[in-house]
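Presented below is the structure to which this report refers.
The complex is shown incomplete by one protein chain, all other protein chains being positioned as in the whole.
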């Protein structure tokens, strides 16, 4: 089922591209948002994802079926003829697919909970994408992702793998380095900042464009345009700036400093620059009712799945917004649309650098503004990041490359050096302790480290 | 008159952008093609160049008025309400303009004739953009272009200067380095190759995309996609390849070599790689009836202006195609459309490198695939050129940077070193002789070298 | 008094070079070691530092006079005709000097004590060259060093400034960037590692050579040769390795990791890689009798000056070794010998990179193996550092460049970003508090920050 088949679309759209899409982690609570976006793209004639195959692990089957039924009702209500299928057999999902979206969580929400809790035990920030938690997540997710990629190589060698699975930068680094498929990584952080700017200015998001440069969850908006007019200076000099920076979070003085740099950082910079406060907040959360973010998400997901399960519900619930990940499907569907229609769009994506982000090696994955068209994403050459942040980016990239290598090889010393390079880890003693805990707690998901210890 | 004003367009196009455009070198025989393209863009609702001001030097006034009258008839016939004005006063043209197109020829066709004839006297290829002829052209054109740019800075500081004036790479290098306006350079060579590919494959040009990397008139297509599918290998391995390579020109064996490199060069590479044959052909032409290319163009232009002048003529003449420069207005208008509508398009343009072409300094101008949107062009990071051509590109870039410096400073030694660096110049003795001839023959147009000699 | 004057030397040395040397910080307890080395170089005929002018601030006068008298007795005993002078007037010291050695401590030992104590108050490592303490030291020392340099430019423009003043990497970065004299920075760490290797192997130090690459106090030995034979592998695979690595300090497992990297780090890496343990040790020291390193050094210096002051003492006391800084004069005098005799020697020095250390900008100061001859030091091009350490080096270099800029401009935000970039600082909140304390505690020595606050 190739992309290029044309079909007649709704309401005056005479022809549009149709294709098959596979969703790894189909039981994700996010999935309805994605399906909703697909429906909209069908209705406005952009493309027709005629067949959508959700695939999940056996433990996720029930959730997946719930999501599938719910989204079928959503589509039916809107008169959108996409067919939703479910399977536990990836091969079935991949056969003939033009796109595969990966949004898996190896070990499920309980593994995420451990990623958040273990570091806290050692006085470290607990987070599923950065620090020791993100590292554990990478160790689990990278081998599984490479296995998918090998299967895709057989079943649908021309298909694109859109990777949302976290830590997205590291997983994409692994995929580009060790797999032989077409792939790129996505994140909703850059589009979130852009949407925030649009909202603050009261303009249509399509009129706003931003230059994004850095790494996943450590990228920076270095320029802002409205209707092609450079408004970077104007925005940084106006009180609007605080809006999308959420500067109160960083503390009043940081606002002044960030304004001077003319940079809007991904919100995850907070973990690096305001590590003390971030840790304090997490420790407070975890010892109170709120719990860690995983605890919170589990509560939200419980509510969400209750809603999805009710046969009378057939539209996106309001509380989905609390789940995080806003706009995530927008980026993915914008890229799919640009690819199937071979019509250029600009999105910030995780791709091989090729020199687009100066100071980072050409063969490393970066998060950078890309032009996407039928060929996929192509990085736009960026001006250098200021030294105020470039050193951190270089240090974190060293960590990322080592972490990917550790995840692929299962080499314990590489794992040690990877963590030792992470700016949120204070030194070798802590690295040793937290690494032991990670390997022990995740042993069911880390066959590559079986029998190895520090 | 800002770009952003919206107006009601024709045939169901409710709103579109309108703006003023200035055309430097309005008396160019190409101008009708540009106006024709503008008319088409109006009719399909892309944009409305409400006011088009042609400006030229006094010697070009008559030609300009002929073109203006002719194009007014063309527009009237199609019912397009663009207003064509003419002036000798650049200031008047620049005031309120959103775009300025520069397509000047300092010294006119006679200067070009000299650029082609002087090198031939010394056994060198005579050409208006490369070799000693292109160098002379750069010396004349760069100071005048910088003067325009300074005037624009005053009169329309937000306007874009689209530079077609040859040698386009060198003039754009000078503009980006020494002027403080928004500018980029254009050339019809990359689009010509793309169009040739589309024709050979029998597909719509919009379905084809190419990766372009190098310098103006020394760029290379390094990848070809149809509908986003990589067909580079398929094309190079098929007999189609010869079509757009015009391989018979290079000789049968060169085809084999070029196929191996997986590169389609700009046709001007012929002057470098097949210098002997190019020279032989030029010497044959010049001693026969055909004359040099300038002689030929002058004959064509004579015919063209006769057609333009006849009051009954109101559509583009067939023979305009012989004039060369096919698709030149397509590139320009595609860029203008992308800018005014803030809608991404991909074009190969001359812009500051920023690392997009590896092996060339980040602050030098290159010809490279760019994404253009409301902000103007943004270079797409390219893979490295193979060493089979990179050395030549680096050598020519050294020449270009020195030539620009010579044109701006009027320093005779820099001029000498510039030419000595040109691969088509055999050595210092010839450089000295040809440089003397150039300075003497062009002295009316080279005030910066007044009183200086070797 | 130029370098090139020849004089008759002792014991069969017919002719040798003589010159004048100025020592900034002449009252340093180290100075006798330097003078002792100078005596040895005279006696073996390498060079004759005929006139040695010690210069110090008024508060240091007494110590300086003590040192001067003591070293005069040392020289007299050995029959070395170097003349020791003292002055408070730098100009007098600089006039006619061929070399200036800077070993100052702005604010004296009490300032160092504060550099060590203030960070500890905030739970940070307190150290005079790295972390917040090193930063404070840089803020004090850089402006004074630049003042020296300006005076030298007038008084002895051809003289070399050998900078030992800490933090040596940052002060040298400032001198190469903001002053216009011949200068380089020195440190005894790389030579200490080399001496340790020689001792462990039981070979003459002159038979050992090492490749050194990185930054001051963050450099790495990346290769070891004995008699020109590469013994790197052999050494790392032998138990000898632990000797000069002092691996017990890093913990048993770190030894395994470091062995794998084939790197011997400067001992200061301990502060980065074993930050927890370093902090624990310092906190224990400071709360016990030992106190901080400054407290310890003050006790040693008290003893030393008592010895220096006794008229009967005329040779280097044993306890000088406890003072630290072993071999420091060896590096300096080896460089001076190479320069005055125009005879190549290899030393690890702090110089402008020029691409010798890949991954660090060409115009930044690095610590790297250099060939020194009459022209001064010339960096030897190094192989890339492994990613296990390069990220840290890049991050610390970003800190260094910002710290230098802060010290020169007195800009509070640059100071903030500098510290925020230091890997030993956990985040903005701590940066703010510790920066306030530093500015307040050092205000007498930081005129550039007068009236500025966070």
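Should a chain be cited, it is by its letter among A, B and C, assigned in written order, with residues numbered from 1 in that chain.
The criterion applied here is as follows: a contact is a pair of C-beta atoms (placed from the backbone, for glycine too) under 8 Å apart; a residue touches a chain by one contact, two chains touch by 3 or more.
Note that the structure is predicted; figures quoted are calculated from it, not measured.
The chain not shown here is in contact, across the full complex, with B, C. Taking the complete complex into account, B:256 is the one of B:91, B:256 or B:443 that touches the chain left out. Screening B:17, B:194 or B:272 against the full complex identifies B:272 as the residue touching the chain left out. Contact with the undisplayed chain is limited, among C:207, C:280 or C:321, to C:207.
For the options C:136, C:258, C:304 or C:339, the residue in contact with the chain missing from this view is C:339. Seen from chain B, the chain kept out of the figure touches residues 250-251, 253-254, 256-257, 260-261, 272-278, 387-388, 390-392, 394-399, 401-402, 413, 416-417, 420-421, 423, 426-430, 432, 454.
One chain of the complex is left out; on chain C, the residues touching it are 4, 158, 206-207, 209, 225, 227-230, 339, 342, 344-346, 353-356, 358, 362, 369, 371, 373-376, 378-383.
Methods note: only the chains that are shown with their structure count from here on.
Common neighbours of chain A and chain B under the contact rule above are absent.
Per-chain Cα centroids separate chain A from chain C by 47 Å. Remark: chain B and chain C have CA centroids separated by 58 Å (rounded to whole angstrom).
The set of chain A residues touching two or more other chains is empty.
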